[in-house]
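Left out: one protein chain. Kept in place: all the others.
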Amino acid sequence: MIDVAVTQPDGPNEALVRLRNVSKSFARIVAVEPLDLDIRRGDFLAILGPSGCGKTTLLRMIGGFLMPDTGRIEIDGQDVTTLGPERRPTNMVFQGYGLFPHMNVEQNIAYGLRMAKVPKAESERRVQKVIDLVRLGELARRAPEALSGGQQQRVALARALVMEPKVLLLDEPLAALDLQLRKVMQDELRRIHASIGGTFVIVTHDQGEALGLANRIAVMNEGRVVQAGSPEDIYARPATRFVANFIGDANLFTGQRQSGHVTLAGGARFPDAGGDGVVFVIVRPEALKPSTRADEFPISLPATLVDMVYLGSHLKLKVALPGGQEVTVHDTDLSLRERIQPGGPVYLGWSAAQHRVIDEP
Amino acid sequence: MNATIGEIGRSRSILLAPSALVFIGLFVLPMLYFFLVSFWQVSLFDLDRTFTVKNYIRTYQEYLGVAGFTFLIAGIIALLTTLIALGFAYAVRFKVGRFGTILLFGALISLFGGYLAKVYAWKTILGTNGILNTALLNLGVIDEPITAFIFNPGAVVVTLTHYLLPLAILPIYGSLRGVSDLTIEAARDLGSTPIATFFNIILPQCGSGLIASFSFTFLIAAGDYVTPRLVGGPSTTMIGNYIESLFGFRFDWPLGSAMSFSTLFCCVGILAVTSYLLIKAQRR
Partner (left out) sequence: MSAFSGQRVSTWFWRGFAILVWLFLLSPLAIVILFSFANNVVTTFPMNGVSLRWYDLLFDNIYFWDALRNSLIVAGSVGVISTIIGTMAAMALARMRPKIAGPSMLAMATPVMVPPLMVGIALMVLYVSVGIKLSLFTVVLSHLVFTQPFVILIVHARMIGFNYAAVESARDLGASPLKAFFTVTLPIIRPTIIGAALITMALSLDDFIITFFTIAGGNTLPTFIWGMIRTQTDPTINAIATLLVGLTVGLSLVAMAVTRYRG
């Protein structure tokens, strides 16, 4: 049994889970296109995507519940492609939890240790430890059906964690909880990951959850990983229009690149390396700065303010470009309200570091 | 049992194997062999395996009347049983409220009440010195026992209807349970009378249950021989009685088989036509 709390002997960049050319189809419908993915030791990886993008299929292949049609899966150097879930060093927290209704909390958690024939004393010690870790203390003898959703969630987590898996897999674990509880459980998951330092892989369709939990995100769409990287990377520099739109709000400007310069429809022009052709420039609402002057920011577009809403922490502006395109702007400078009026002119400015240029398509 | 993922498919067929073996070895094969027997003949108390259709010709020539009578009785029983079951299920589902559970529970109990026990009960009820007659005599309603209660087709109809009723109630109630109260309230709200609601909303939604009940009761009634034997009397000999006797003292398996399969195929044909007409009527 390998302790998940162990430090990372091979350095932070070594891949613990290695997927090569892995694909899966169901009755001629491709769920996962052939893909490569590395999960590093100690990572908290979020596989993020809309429903039907293949993310759960991918997770179930890592867990051993589905056999890939092509490719191989390695965990810690061992080829596990054809092994069933009971023979993999992974454990899963299922969507809907899959608690054993005929066993109490303690028995649920001890089940895996019982299967592994762990001696009673050690089993009891480990169960107690993990019960403390997930803060289930006084509920140990309750039946699962007597627990709230959040408590059941903790049991499912404890039951997987007690096995000290090399990789903990979480399949939409928070989807069934209400918003309040989801926030609490997100904090819990972060705390547990920080305190035991294992490798976690979570599947989610909630971008907020991915950003809030993971130190690495793989965005999936139509069976492919379209972008993998740190949350900052993916938020600030989305690789495709899909990623930009799926994670947070994004404004999209169409432009033309010619001999190293991009010219936007609204007239702005800035240097950008790349081939000639149509490009999209993605700028986040909070990166756009409204201004009364055309030359305050390196890149600037003339526009008209349509509407301005006060949202407490910030203002939300609806701005129309001359061509009619609507742009959303978030700004924390509440004094803007005195300087510009709906119906009046405004310049939208930003710097090249805050946008991302994507070649079509 | 260190199964890998790929073995799931194989384990599925292993799981199915014993049941399939029972189904094929103890139902499909015997029925096929039994069917083959209908093309053989008997000579000197032994089976002669030369192919012949004379058993079917004999069945047609000698037992057509009996078969027709059997189908008539079975049809009456199936129709009566299905209608009563529909009424009962309808009442339990929509009209009696909390009471329904007790009523349905009674039906379920009578389902397991024992086949022979029921036939025997009707024999003691309807007999010349039976419960019905003695009760009526004691009440002064009649002066001497009525012999017309038993040993006629009516007694067979009553007894089999009683036996088959719970079996017919279950599928019909099952399909009525799926009818949502909301659709009925909506129909009433849109101006439909209770009778129109019954025919337009409720009946179409329990069609499959009705067909299932009718088919099942018809098949069992047409194949029964115990009831006519015990309460039907000589005037009510059904095809099952002849078939049974051919496997007893008359020893003519091929003829018995030909009669059995003729009956079965006719039943299936009658039921197919009935269901088709019912479905067609409902579409309209």
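So that you can tell them apart, the chains are marked A and B in the order they are listed, and the count of residues begins at 1 in each.
Just so it is clear, a contact is a pair of C-beta atoms (placed from the backbone, for glycine too) under 8 Å apart; a residue touches a chain by one contact, two chains touch by 3 or more.
These numbers come from a predicted model, not from an experiment.
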Completion exercise
On chain A, the omitted chain is touched by residues 63-65, 84-86, 90-92, 94-102, 111-112, 115-116, 156, 159-160, 163
Handout entry: Contact set of chain B toward the excluded chain (per top definition)
Key = 1-3, 8, 11-13, 15-16, 18-20, 22-23, 26-27, 29-31, 33-34, 37, 84, 87-88, 90-92, 94-96, 99-101, 103-104, 106-125, 129-131, 133-135, 138, 162, 165-166, 173, 177, 194, 215-216, 219-220, 222-226, 230, 240, 243-244, 247, 253, 256-257, 260, 264
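One rule holds in what follows: only the chains that are shown with their structure count from here on.
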Practice task
State, to the nearest whole Å, the distance from the C-alpha centre of chain A to the C-alpha centre of chain B.
Solution key: 61
